[in-house]
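All protein chains but one are shown at their positions in the complex.
Presenting subunit A:
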Amino acid sequence: MKRRSLFLNTTAGLGFLFLYAPIIALIIYSFNKSKLVTVWGGWSLKWYVELFNNDQIIDAALLSVKIAFISATLAVVLGTMAGFVLSRFGPFRGKMVLSGWITAPLVMPEVITGLSLLLLFVALEGMFGWPAGRGTGTIIIAHTTFCMAYVAVIVQARLSSMDETLEEAAMDLGAKPSSLFFLVTLPLIAPAIISGWLLSFTLSLDDLVIASFVSGPGNSTLPMVIFSKVRLGVTPEVNALATLMIAIVAIGVIAAMYQMRRQNRMMSS
């Protein structure tokens, strides 16, 4: 190991402190006994108990998980197809435009995505009567749209770094194109698909802006509930909720990273 200088150590320490001090403070205060958010009153788990007794929050959390699960799954299917097209179609007219279109939601301001989807849903309802009103269904569609972009990018990267002679080798050994995808291609990009799913799941769970635009009455997701609660003043209950969410998201991101690493190790050999 190379020895690092004091300067480097200090810089790294300060950087991480800046990034994570607020989160650590939040986690610590979620175990606060005191009712006042800013005053430390000793350790306690009572806000977690209160949290689980709060039906509104629990319902919102369950709804969020349901939406995240469905939209992550849909995004994986559509995103894999898009990534496949982008990496395997070879050069074709408008490839740049298509790949630009697919990745645009990554950089598009969420407000604009949300607003445009809302306008689309309203227009569709006016013309075809579908989707009738806004609610869980429209949130799922909206989340699928932007999560799909992430999956497409991840899958495309995986596919273009994959040795195409692997597919030729499979054909040479008697695999017909129909079984080729499931025998060779899919297992090889599976880690990318899994990490894409995990990423989509956490993105959907986190999203506040887009969901606020396209949800209807009685269909508040967890971030929406937290946001509305915070507007009335921060309660220690929200700290507990935020801590749990951080834990879930961290687990998702770590799992996604682990998948990617495992796959890189395998593919690079």
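Methods note: a contact is a pair of C-beta atoms (placed from the backbone, for glycine too) under 8 Å apart; a residue touches a chain by one contact, two chains touch by 3 or more; residues count from 1.
Operating definition for what follows: contacts and distances are computed from a predicted model.
Look at the chain that isn't drawn here: its UniProt entry, checked against "Aromatic-ring-hydroxylating dioxygenase subunit beta", "Spermidine/putrescine import ATP-binding protein PotA", "Electron transfer flavoprotein subunit alpha/FixB family protein" or "RNA polymerase sigma factor", names it "Spermidine/putrescine import ATP-binding protein PotA".
Looking at A:Ile102, A:Ala170 or A:Met260, the residue that reaches the missing chain in the full complex is A:Ala170. Of A:Val184, A:Leu205, A:Val238 or A:Ala256, it is A:Val184 that touches the chain left out of the display. Mapped onto subunit A, contacts with the missing chain fall at residues 163, 165-166, 168-176, 179, 184, 187-188, 190, 265-269.
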